[in-house]
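One structure below.
Apart from one protein chain that is not included, each protein chain of the complex appears where it belongs.
Let's look at subunit A:
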Amino acid sequence: MTYLPKVLMLVAGLGLAACTNPDRFGAGDGTGAGGAGYGNGSGVNGGYLDGSASDPRSPAYFNQAIGDRVLFAVDQSTLSADAQATLDAQAQWLMTNSDYLAVIEGHADEQGTREYNIALGARRANAVMEYLISKGVASGRLRQISYGKERPVEVCSQEACYAKNRRAVTVISMGMTS
């Protein structure tokens, strides 16, 4: 009888850890990488969780050293010079590490209507995807999705937060067959 609460607490603790650590796999919501053919990123990437960000082949390096996300101006999907520099490095990494696939998740801040923001997030994700393709990443390795304003990473209602929420995150996962 006394084991049950402990098990529940452990499960709850794991759930919490996964949810409050959004930077490890980009947006941190496993909901994004559930598409057929992309495998379950967290499972396949499990071996790399302990890999250090200084290993240039590691997802941690991609997420932290290169940067898994680019930010956008209000209501825009244009890639800034900073964003292009990040994406140049992402493209290089993806071409070097050809076993990985990527889902590009587009997001919007809360200053917009829900459905428009889904379309706007798609525009942002597509801008990133097209850029990566233009730099040589095979289009078949990339997929885009938009969460609109459904998955903010920052919760204040000020520009400091909005700026971080207007983002496109490149979420990498090990390919099943590549």
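Assorted remarks:
Here is the rule we go by: a contact is a pair of C-beta atoms (placed from the backbone, for glycine too) under 8 Å apart; a residue touches a chain by one contact, two chains touch by 3 or more; residues count from 1.
We take it that contacts and distances are computed from a predicted model.
The unshown chain of the complex is recorded in UniProt as "Tol-Pal system protein TolB", chosen from "Proton-translocating NADH-quinone oxidoreductase, chain M", "Tol-Pal system protein TolB", "Urea ABC transporter substrate-binding protein" or "Co-chaperone protein HscB homolog".
Here one chain is not drawn; of A:60, A:83, A:102 or A:120, the residue touching it is A:120. Seen from subunit A, the chain kept out of the figure touches residues 19, 22, 31-35, 75, 77, 110-116, 118-120, 122-123, 126-127, 130, 143, 145-147, 150-157.
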